[in-house]
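Just one protein chain is left out here, and the rest sit where they should.
Right, subunit A next:
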Amino acid sequence: MNFLKIVKYDFINILHNPALIISNTILPVVLIAVLGFVTQNNFGKEPLSAYDYQSVNMLIFSVSLIVAITTSNSFMEEKVIRGNMRIAYAPVSKMEMVLSKIVSSYIFVSICYGMLIPFCQYILGVNMGGNRCLWFALLLNAFSFFECCFGAMFCCIFRSEEQANSIMQIPLFIFIFLGGVLVSIHRLGKIVNEISYISPVKWIVRCSYQIIYDNDLHLLLSIIISLAILSLICLLICGLRFKPEEYI
């Protein structure tokens, strides 16, 4: 199976990129530590400490911003694009090429965040819902897959990693801003609050707190289905827009 071979080598290429490893592992922890420390006076200790709050928010923030960039890097980063070009010459279908980048970066970020959540819960001692952190991990995982597809879609549309990364950040920051992970949206008025519901990040944040603090899973399934539909739309656009000769 060529597809699995390409996924394997794409994954190895990601592992050779220290920037991607650091951004998906150390950076979220640093953000949690710094923002938790800075905002600790605004929080009590129970039931929600600054570190509890920032952990959930910063993990969602990292997935929102960094995962899509991870995929675009594995797709068209300078060091790998020439090797990818040879895949375009080989008997490999174009969807195999696109999917391999998405799947390899998805596996990578799943491992990273799959380790970060128990690390935060059991080593740092922040509240990720205890045993319910598995549900939170599942939610974050589905969101990661969507972000991978989103990153690949931008590469297919803009045909260069640099352009894709810079333009992709605009909708991502809008989603993050409206999601309220960096600043509280409800203080900005009713209209902004209403608009914020278009942001997938808002729904992820809401569902995460429901899972962790209310043991409420009622949003989880609908959000996962919505993310799956959005991922499929991104994949469809990839299929329509990707041309292997763009590697040449």
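Here, a residue touches a chain if its C-beta (ideal position, glycine included) is under 8 Å from a C-beta of that chain, and two chains touch if they have at least 3 such contacts; residues count from 1.
The rule is short, and it goes like this: contacts and distances are computed from a predicted model.
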Name per UniProt, for the chain absent here [options: "3-oxoacyl-[acyl-carrier-protein] synthase 2", "Molybdopterin-dependent oxidoreductase", "Multisubunit sodium/proton antiporter, MrpB subunit" or "ABC transporter ATP-binding protein"]: "ABC transporter ATP-binding protein"
Residues of subunit A in contact with the chain not shown: 2, 5-6, 9, 12-13, 16, 79-80, 82-83, 85-92, 244-245, 248
